[in-house]
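Take a look at this one; I'll ask things after.
The complex is shown incomplete by one protein chain, all other protein chains being positioned as in the whole.
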Amino acid sequence: MSKINLGNFFEDFKIGQKIIHPLPRTITDGDVSFYIALTGSRFALHSSDVLAQKMGYKKKPLDDLLMFHLTFGKSVQDISLNAIANLGYAEVSFPNPVFVGDTVRLETEIIGLKENSNGKSGVVYVHSIGYNQDEQEVLNLKRWVMVHKKNKNEMSNIKDIPTFEKTLAVEKSINIPKQKEIDTLATGGKFFFEDYEVGERLNHPEGITIDDSDHTLATKLYQNNAKVHFDDFMMKSTPMGQRLMYGGHVISIARAISFNGLQNAQWIYSINSGAHANPTYAKDTIYAYTEILEKINHERDDIGLLRLRTVAVKNQKSEEISNPKDEDGKYLKNVVLDLDYTVIIPKNKKK
Amino acid sequence: MSKINLGNFFEDFKIGQKIIHPLPRTITDGDVSFYIALTGSRFALHSSDVLAQKMGYKKKPLDDLLMFHLTFGKSVQDISLNAIANLGYAEVSFPNPVFVGDTVRLETEIIGLKENSNGKSGVVYVHSIGYNQDEQEVLNLKRWVMVHKKNKNEMSNIKDIPTFEKTLAVEKSINIPKQKEIDTLATGGKFFFEDYEVGERLNHPEGITIDDSDHTLATKLYQNNAKVHFDDFMMKSTPMGQRLMYGGHVISIARAISFNGLQNAQWIYSINSGAHANPTYAKDTIYAYTEILEKINHERDDIGLLRLRTVAVKNQKSEEISNPKDEDGKYLKNVVLDLDYTVIIPKNKKK
Partner (left out) sequence: MSKINLGNFFEDFKIGQKIIHPLPRTITDGDVSFYIALTGSRFALHSSDVLAQKMGYKKKPLDDLLMFHLTFGKSVQDISLNAIANLGYAEVSFPNPVFVGDTVRLETEIIGLKENSNGKSGVVYVHSIGYNQDEQEVLNLKRWVMVHKKNKNEMSNIKDIPTFEKTLAVEKSINIPKQKEIDTLATGGKFFFEDYEVGERLNHPEGITIDDSDHTLATKLYQNNAKVHFDDFMMKSTPMGQRLMYGGHVISIARAISFNGLQNAQWIYSINSGAHANPTYAKDTIYAYTEILEKINHERDDIGLLRLRTVAVKNQKSEEISNPKDEDGKYLKNVVLDLDYTVIIPKNKKK
């Protein structure tokens, strides 16, 4: 038996199989500084202990996406080392806050398999749960990836596809502290749940150019070892011709850009679905706009939820895009991300 | 009302107006590691808790410039998002030390306005004060920036220009611990206040090349969101043709380079004036020299002050520059920084 882990192929997965991913990670202030430096994120709850304490936390909780990357990165070596493409996400939630000092780990169950008719690959559907050191759930997600087959023409004809909720149901109980009046001079935003309207569109003005060191530092920090992100020599002989940016980094950049207009929406409740519409490479400049898809009242009177669609575009101002897809339903070539997600935002206590 | 903050224009400012900048920031060890990695700074007081304790601190205090960037960065979104140029600094002081764990924030008062005769822009003069979580002043600065007007040809003819001290007066009481004999084997420098002479010039031998990821990581870490630093796509259509480096990063690089010759000058007392003489871009290599402008005795017998002029030059050895300005008083094209500042340096207790 070889000592080298070459990753799993389509045939290696069985429905119901459970995988405990190695490499538990203790999260530190160093990781948090990296996240700010790599994305320019300005959501204040994640930058200031003083503000976090005013908002009911013992100290600043981690940005949900930083926790996502550090936890999710562990699954790459078992699930997607031989992935052709990360096809989608669904039902992603963030049940408990994570703090510096916490140690996170990930477990995965295989929930679906579909062999492709070309005989060369198949789609693997997984359900992953991230835990902290106290066995509390901190991440819950489903995703599906296209993976190479080992034996290209031996057909199993397996086709067992799970169904996913289009949007994650909103729980009765949401695990964030009771919000009193928000210090808008600290958060930088004066808009609350009441101020947003369904159909409203926010063209975020900032653009961020990403360089090779940025995206590779990010992905290495997350101990995500998918070769396509790091190995320029190998990528030169592929149609891409260069290293491909980790899609999660694009999500983080888009979220950071969305700060301008959504300053008080400091918590992600769920990611309902996400598509990496086109690849992103070093030197691309990312812009984004957000549409308010839905306003969701909660039984708590201090918060509400906004279902959002954030579209990220490369090397083109986002306001030039009215619809990210063309008449045939195909993504425009500059669109790199189409993200349907739900955020938590306080209600206006002054009123 | 739009939910997008497009920044303030010249007409939006009024003399006497006070702005509380959002985004208080808790400073961490991650930020300190970034500062060392981004600048190569070697001032020992800021790297070693053991040395800092010998020098009378509870633990290593932050490098003054790192605190400056993390605090100052907050003002960009309110003051200089629509800035054409950062014209100058004056009366910058560092009244109290800052430590990892402290949370800093910034407030600004508008102290002067001058409309430009071209009708397109004006100069805004501001006085900003940074505070820690205990409301102690940690930064006090004045600066002036040229800002776009909203309505190009409506003239207000406002011209109310404050006066600035050419150098900041030295206080009777300086807030650093009483210095005993300095461990020169730890600080790396054997020269003290007594050893420097007015007119002396130090040609610092090191040069540091800055890449795109370096300066954009720095500026994002400081949550400074001025678009000119990040958005390469936008900058390609400007005369600059590329992202402009944050001037503060150039100050930090010059200060780090000045270590070789000024190892014991570990505290900045004030920045008296500063000019970003020419723009700096990725791939430029920065060199620097320092002149001793003035020696200032203090009533404390353990320390003295040196007023310095550090000139940073790009892509040319600093010893080749005898005067950074030509006969017409214009900066030479390779000069990127002309900084007049005062440092605190211990006296030699062995004598």
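First chain written, first letter: the chains are A and B, and each begins at residue 1.
The rule we apply is simple: a contact is a pair of C-beta atoms (placed from the backbone, for glycine too) under 8 Å apart; a residue touches a chain by one contact, two chains touch by 3 or more.
All of these numbers come straight from a predicted model, not from anything done at the bench.
A.B. asks: Looking at the whole complex, which of B:A186, B:M234, B:I296 or B:L332 touches the chain that is not displayed?
C.D. replies: The one listed residue touching the chain not shown is B:A186.
A.B. asks: Even though one chain is hidden, which residues of chain B still touch it in the full complex?
C.D. replies: 28-34, 36-40, 42, 44, 47-51, 60, 184-189, 191, 195-196, 202-209, 211-214, 217, 260-263, 283, 285, 315-316
A.B. asks: Residues on chain A that touch the omitted chain in the whole complex?
C.D. replies: Missing-chain contacts on chain A: residues 3-6, 20, 22-26, 28-31, 33-34, 77, 101, 103, 105, 133, 211-213, 216-221, 223, 225, 227, 230-234, 243.
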